[in-house]
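A protein chain is absent from this complex, but the other protein chains hold their places.
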């Protein structure tokens, strides 16, 4: 269990403001945010590497705020592996064992298990200088887990990897968490990693928490415009709410049910906006006539930006539909989105 | 017009082997390849910065193989802009003008046009140290075009840019080519850029050309397994051809028409493989029963790897279909692909 | 000096070890210099600077050191460019040779230079027939100071050239500038700061030289020789004021160096 209570950190060019998080025992928690949002500073505060100016940190109900890093019992894995270059794979893995004795015996009894778990037996004697990215990250994980930490912190563990190794390590992380039930706090800027691995998630921006919730909540019900954009709701607009309707400038949007007038924004995912060359059947809600203003080929799909009543909406269609509809810039199209996909907040 | 004839370059740790390319006047040609394939070496040979050990290079019917770079009349724009940091925007743009006089007059008469074209008038007096990436790349383009080069070389001009600026510069390149009809040779590792901008394309790998053709040809009819994988045909298998059928190990694949028995491979794009939970209607060609072996969430879509008769096929389905079908690993599914999507080569 | 922002209380033993060693080192460097400066009374300093011999020696020191820097600039700049831009067999070896003068004991440098300046050597003979004298001459001093100062110039300017992306030069060529034109319009404007820094470092190294000079040219007297002569002839108290004046010149160079180095970093 990790509890971060009102954490404030002031660095010369960055501050964390009152971060408050409770990560349950056995949870796989992801902390999301763009580069420079403060994700790593949170991790370093938990490990004990940055001075905490306010607030407290508990690990398994023990207040560790003033403990040095070596007394906290935290495993950490960095994006760039951070393996000791002067040691072999085996020496890296057993590095921490001498500091962890229980009842006079080293805790290394699960060493064999870990080595096999990460398929490292064959490369135990190798220098770490000749390993692939995937092997390095497996060694880094094994090293962190060998000392049996109470929690595991992962600092963008997949970012530096080639796509192939990324899949491999992602699988290993998922399996590892399922098997051992260790508490994991993973930091990432990639929402799809959180979707694949995480149970609950927090989004941080400019040193402040924007939202905490399950991955599904964050994905479908972002709490702020920043989170909405971050999870891919490219269409975020300030809106005025009136009963079951919302107004974005002159555009009237029908809602599934009555929303509080205190809400301020609506957001729609680009893949939820359907585009057709001909009119939608009568009665289709939120059907608008628009002009294509830009098409951006992204490989398997294209971003289509359409403009209606001065408002730009972004939709996604597959490259084959694009071809079939022979869309180009300036084409008049019809767009529609269901009332259920309009998120108000 | 650029003609590269049997170009061989031998560097200490890399060689180009008999590169042969003809780029027509006014063409937008893209040279594709992964990092380290030799794309930039080709460009540097055209500019005159690497020693050519064999072969010749013509620019507009003039053999420039032995000319120094400054006599070749080539404009170049690099990925990292390579602006002169000690000069202002204006000084950067007019840098080359003094060397280009025609009939005693500088060729800068189109300078105003270029400045407006790239919307640089407002920042002409600025130091280049405070520009955004998009502005820097616009200045680099303006500088290259100010001297009215006969051909324009682009070395991954979009790679270093933020996605927003990438779209902007991509539009500018497209418009620029449409307006001026300048011959462009662009090097990139991103196939979607070639699709968006290029007319013809060549694919290079390990210093050798793998294929030359229109972008559509390269995309739909790759000539080698390397090109097939490069353009996203993730399913490439060696096959034995027999009339209108091909055998990949024990898997029989029906073809649209009779293929020559001298062909060696088949390739299928992952988005052309359809997956369903229930059987396809009888008569559907290439319908197979398979097991899901892996699902990789990629955000808007997922890669689904299915296995049948010992062969792994990769398909793409949208995240919403994935959810609807509640696919997980080990699920039995049915997959089908049309005979027309099977590419034999 | 504000104490460093220690991240963790548990570092205590390390704090005291590092901070105390640091204090000792700083005191070790500063204390002798301060003492020397403060033991010379203002009256002594004023009187010394009115002494024609002293002024003459400091002037000669500056003149010869700056000459060495200018010679290093002339010959060292193309050499540094070669080392920065081209790969060739034996490059590592050449780079080692450039560093040699830093490693050779100072009197040995003087003796080595005299070895080729004598009349029993062909080079010495050529020079003497041209009326060039090394031993006991200003020329000799400049030769020695160039020998000791050149490596500082070359190494610094080499690094300066290396920091300029080759692509800028390529672009300039593609825009129509010749190789030489490119050098003067792109490379030089971007590298001149490192040249200035290199020349200051060369001057500073040259002005501090004594061991090689005292062999090649006791007369005419440069400032370090003058200090030595006063010390041996009249003792510590009479050499201190001259030393203080020379240190002021050096500190001025040092300040100049810092100013240019910091500007250089801002540029890139």
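All chains are identified by letter, namely A, B and C, in their written order; residue positions are counted from 1 within each chain.
Everything below uses one rule, namely that a contact is a pair of C-beta atoms (placed from the backbone, for glycine too) under 8 Å apart; a residue touches a chain by one contact, two chains touch by 3 or more.
Please read these numbers as outputs of a predicted model, since none were measured by experiment.
A.B. asks: Of A:86, A:122, A:174 or A:279, which residue touches the hidden chain?
C.D. replies: A:86
A.B. asks: From the list C:127, C:175, C:190 or C:207, pick the residue that touches the absent chain.
C.D. replies: C:207
A.B. asks: Kindly state which of the options C:69, C:113 or C:217 is in contact with the chain not pictured.
C.D. replies: From the options C:69, C:113 or C:217, the contact with the absent chain belongs to C:113.
A.B. asks: From the listed residues A:14, A:95 or A:247, report the one that touches the chain absent from this view.
C.D. replies: Selected residue, touching the omitted chain: A:95.
A.B. asks: Residues on chain A that touch the omitted chain in the whole complex?
C.D. replies: The missing chain touches chain A at positions 12, 44, 47-49, 68-70, 72, 74-76, 78, 80, 82, 84-86, 95-96, 98-100, 143-144, 147, 149.
A.B. asks: On chain C, what residues meet the omitted chain?
C.D. replies: Residues 1-6, 8, 10-11, 13-14, 17-19, 21-22, 24-26, 28-33, 35-36, 39, 74-79, 81-82, 86-90, 93-94, 96-116, 118, 121, 123, 146-147, 150, 154, 178-180, 183, 204-205, 207-211, 214-215, 223-225, 227-228, 231, 236, 239-240, 243, 246-247, 250-251, 253-254, 258 of chain C touch the chain that is not shown.
The rule is short, and it goes like this: only the chains that are shown with their structure count from here on.
A.B. asks: Chain A to chain C: how many Å between their CA centres?
C.D. replies: About 55 Å separates the centre of chain A from that of chain C.
A.B. asks: Averaged over CA atoms, how far is the centre of chain A from the centre of chain B? Could you give it in whole Å?
C.D. replies: 31
A.B. asks: What positions in chain C touch 2 or more of the other chains?
C.D. replies: none
A.B. asks: Got the chain B residues that touch at least 2 other chains?
C.D. replies: none
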